[in-house]
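What follows is a single structure, and I will ask about it in a moment.
Apart from one protein chain that is not included, each protein chain of the complex appears where it belongs.
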Amino acid sequence: MADFDYMKIVYAALTIFLTINYGLILQGIIGKIYARVGKRMGIRIFQPYVNLIRQWATRTSISHGVMYYLGPVFRFSGGAGILIFLPIIYGAPIFSSFSFAGDLVLISYFMFLGTLGMALGGGESGHPYAALGVSRGLSQVTMAEIPMIMAVYSIAVQYHSLNITEIVAAQQGSFLNWTLFTNPIATAAAMLAFLGSMMRSPFDVVLAPQEIPIGPPTEYQSQFLAMLMTNRTIFPVAKTILFVNFFFGGVALYDNYLLTFLVFFLKTFLVYMWSVFVGLSFPRFRVDHSIRWFLKYPMLIGLISIIFVNIRY
Amino acid sequence: MIKKAFTFLMLGGLGAMLLNFILSFRERTALPEVAAHYIEKGPAELGSANIVTSVVVTYRGLDTLGEVTILFAAAAVVGLLIHLNRNENAVRREGSEILKTASALLFPLILMFGAYVFLNGHLSPGGGFQGGAIIASAVVLTVLASPNRKIGHTVLSVIESISGLAYVALGAAGALLVANGFLDNRIIPLGEFGTLFSAGLIPIIYTLIGLKVGSELSSVVISLNGETIEEDDQ
Amino acid sequence: MIGTIAVSTGSLLVLVGLWSALTNRDIIRMIVGFTIFDVGIHLIMISVGYISGGTAPIISNLSDIGVSYVDPVPQALVLTAIVIGLGITAFMLTYAVNMYEKKGTLEIDKFEELKW
Amino acid sequence: MEILFLIISVFTVITALTALAVKDRVVSVLAGGATGLFASILFIIMAAPDVAMTEAAIGSGLTTFIFFFALRKIRRNDQDHSYKVSEVTNRSREND
Partner (left out) sequence: MVEPIYLIVIALGAAFLLGLLRKTGSALQIALTLAALAGMVFISAQWAYGIIKGTTQAAEIFTSGMNPPLSINLFMGRSEAVLLLLVNSAAFLSTMYLGREHKKTSVYMLMLLLVFVVGLNGIILTRDLFNLFVFIEIVSIASAGLIALRSDIRQLGAGFKFIIAGALASGFMLIGIIFTYYATGSLNIDVITGMMSPALASAGYIGLFLVFIGIMIELKPFPVNGWGIDAYQASIPPVSALVAAGTATAMFYAFTKITAMTGGIFLNASMYIGALTFVGMNVVALKQTAARRLLGYSSISQVGLLVLVFSLVKIFGIAGGELIVFGLLVSHALAKAVLFWLSGIIGKESINDWGIIRKRNILIVAFAVAVGALLALPPFPSFFAKWELITSLAVKGQYGWIAVILGGALLEAVYLMRWFGNAVKDSFNEEDNLDFRFGTLVPVITGTAALLALGYFSANLSVFENNINWLLPAVVIVLLLLDFLPAIVKNILLIAAIAWYGYPLLQAIEGYRSIFAAIFVIGAVITLLPGFMNKGRRPGFYPAVSMMFAGLVGIIEATDMLTFFFFWELMTLGSYFLILRGKKSKPHALSYMLFSLGGAYLLMTGFSMSFAEAGGTSIALDILKTVSGSSLSGIITILLAVGFMTKTASAGLHIWLPGAHAEAEGDVSPMVSGILLKAGVFGLLMTFIALGDQSIGKINIPYVLSWIGVITALTANYMAAMQEDAKRLLAYSSIAQMGYALFGISLMSHLGWLSALSLAIVHFTYKVILFLSVAGVVHRVKTRNMYQMGGLITRMPVTFFMVLVSIIALSGIPPLAGFSGRWLTYNAVIEKGWLLQGVVAGVSGLIAFLYLFRLIFAIFLGQLKDVHRRVKEAPFWILLPQILLILLVLYLSFFPGAFLRPIGDIVSEFHPEGALVWNGATAVSEFGYWNGEAVMWVFIALFAANFALLFFLNRGAQKIKQFNIVYAAERPARPETTHFAYNMFAPYRKALGFLEYPITTKFWSGVADLMHSIAGFTRRIYTGNGQTYLLQIIVFVVISFLLSNGGK
């Protein structure tokens, strides 16, 4: 570790901070859109800021136990970890701080750390709905990830690499180099998988116990919740960035920083919107339905993408 | 019925096998080598006029010892089974007076005849087995005549054992002492050909066999008649 | 010729004896079948040793060579076999008697305690 | 000689068949003994006096005796113990 560049820690912190802000804004906008589609007023754009700060400011003197305590820690470590392992903006060392530590396999698996922590924390609360939610979530995510794994293999073979930076690099030049156009089937499969992992309708039954009336996160309150909320702010962004990197040419560093951020915003927003759009259009699946659904078209598409790259590359 | 037909079919198969042999069977015109040796050299070698006897007692003596053993085993099994299923209280019908008298008269005669048969085994047809059987038939007669009479079982078994032991001992003596092998009859001089005291051990062995077979068969008969040899033992 | 007749007779006796043993359910008569079977075998054995015009292998005079004798070996074997046969018959009959005492019947198909 | 031999052979087989065919146990045993006796005549013709003697004394004589002792014991036990069922079966056996 002698030659370690300690500035990277600062960069990483900066990355996290910016992402939190971006995520909060995104949440506000999307909340607004959701409401408007439903002919409601909706929240204020900055309402997520308020919520988050309020939670951070509240204190509780309740804990259900060690794992309950560690749940949010795991969760946030997982979310933040992904973010700093990701090369966010191609060519900008500041925004790809720890991407030297591993490739996309690392990121795909690191994602589960948070999930696991959350599951365990919720579990220790002793609340049956927490476990119920976890079991549903796990059930669903296993199947939802199938097309994703297929798509990952597909593009890894296509680019002959597991290195995200290299994958992004290969898509530079023209938007026709994007995976979206060079390997549309894999993209389709991955985008379907994306739906499953974004916890939105039709795949949000996982969170349903919340509504009747509490689930894993709501057994948490105050700063525990705040930590979870922070993670929920950055995690979708991280995920979106990953998809942008994979399929939509990534975000290259332009000479004009504003342009860079504009492209970044546009791409991530649109990708994020995809899940919102689907969520608005379809009713909720039961878990066994969604499992079966993922085993049908998404998997088929994934299979085609694999066969495609097998033939082509 | 089907079973019988099937049995018939299978015995037919067996018959075909035998027929196969019958069809290829030609009566011998000359003796095989070994048999020729027995006929030609046998009398000089062993001193027995009856070649069958010399074959039985000496040349194939081990067979005969085995044969005696089989009879011994059979008698033991009969004794064992009867012993295990003793039925002391059975009342047996007495034979008629005529039978009783006849048996009393005949008994020593038959015994003597039996002795004659086995003593002359090396000279004429007959021998230990036939003589033994004749002795046993004397016992049969007695048993038929007076079924409830106790016959000297102990005597029988002593005779049987001693003759058996002596047989084995003489055989071993052939291997151990004078002659060339187990059951060799030449441990005593062969004597003059054609006389009673000739052919070395053969008449002695045949006598022992006769005694043994006679006592064994007798004890079989007695056992089957419903008595055990050593009732007094219990 | 005598030899062939004897072999044939022996074979027939073998078959008749077996038939009797195989089809009579009565144990006593099965045993009778076996004695007949034995007699048949003995006949076959003796006929194998028979030589046309041969005399019994009892030599009255050491010097009369040239007389044709029958083979003494099969005769010795048969002698043994007959005694063995007696042993076995006695043995079977003892069994039969005991079986009868235990079960009161002598039908072979009543003794199927052990099977499969 | 051969004719005699053949005739006795035929008798041997006939007695054997008799032993097979007759219903009565006793007759069957006797016929079996007779088979042995006829055979011993055959043995004599075939120059086997030793065997003939043995067959007559043991194979036919003593064996038949033993048969009768066994039969006697069976019959006697029939009277000693009353095996009702077996008697019935026995009788039916002998009748058919």
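First chain written, first letter: the chains are A, B, C and D, and each begins at residue 1.
Convention: a contact is a pair of C-beta atoms (placed from the backbone, for glycine too) under 8 Å apart; a residue touches a chain by one contact, two chains touch by 3 or more.
Quick caveat: nothing in here was measured; it's all calculated off a predicted structure.
One chain is not displayed; in the complete assembly it touches the shown chains A, B, C. Along subunit C, the points of touch with the absent chain fall at residues 14, 18, 21-23, 25, 27, 30, 34, 37-38, 41, 44-45, 48, 73-74, 77, 80-81, 84, 87-88, 91-92, 95-96, 98-99, 102-103, 108-109, 111-116. Although one chain is not shown, part of subunit A still touches it, namely residues 1, 9, 56, 59-67, 69-70, 72-74, 76-77, 80-81, 84-85, 98, 100-106, 109-110, 112-113, 115-116, 119-120, 123-129, 131-132, 134-136, 138-139, 141-143, 145-146, 149-150, 153-154, 156-157, 160-163, 212, 214, 219, 222-224, 227, 286-289, 291-292, 295, 302-303, 306, 309-310. Residues 3, 6-7, 10-11, 13-14, 17-18, 20-21, 24-25, 32-35, 37-38, 45, 58-63, 65-67, 69-70, 72-74, 76-77, 79-81, 83-85, 154, 157-158, 160-162, 164-165, 168-169, 171-172, 174-175, 179-186, 229-230, 233 of subunit B touch the missing chain (whole complex, contact as defined above).
To be clear about the criterion, only the chains that are shown with their structure count from here on.
Rounded to whole angstrom, the centroid-to-centroid distance between subunit A and subunit C, based on C-alpha atoms, equals 99 Å.
The centroid of the Cα atoms in subunit B and the matching centroid in subunit C are 16 Å apart.
Mean C-alpha position of subunit A lies 106 Å from that of subunit B. Shared contact sites, meaning residues of subunit D that touch two or more other chains, fall at 48-51, 54, 58, 62, 66, 69-70, 73, 77. Of all residues in subunit B, those touching 2 or more other chains are 50, 52, 87, 125, 127, 129, 217, 220, 224, listed in ascending order. Put simply, subunit D touches subunit C in their complex at residues 1-2, 5-6, 9, 12-13, 16-17, 19-20, 25, 28-29, 31-32, 35-36, 39, 42-43, 45-51, 54-55, 58-59, 62-63, 66-67, 69-71, 73-74, 77, 81, 83, 85-87, 89-90, 93. Across the interface of their complex, subunit B is touched by residues 1-4, 7-8, 11, 14-15, 18-19, 22-23, 48-52, 56-62, 65, 69, 71-73, 75-77, 79-80, 82-84, 86-88, 90-91, 93-95, 97-98, 101-102 of subunit C. Here subunit B touches subunit D in the complex through residues 50, 52-53, 87, 90, 92, 117, 125-127, 129-130, 133-134, 136-137, 140, 217, 220-221, 224-226, going by the rule given at the top.
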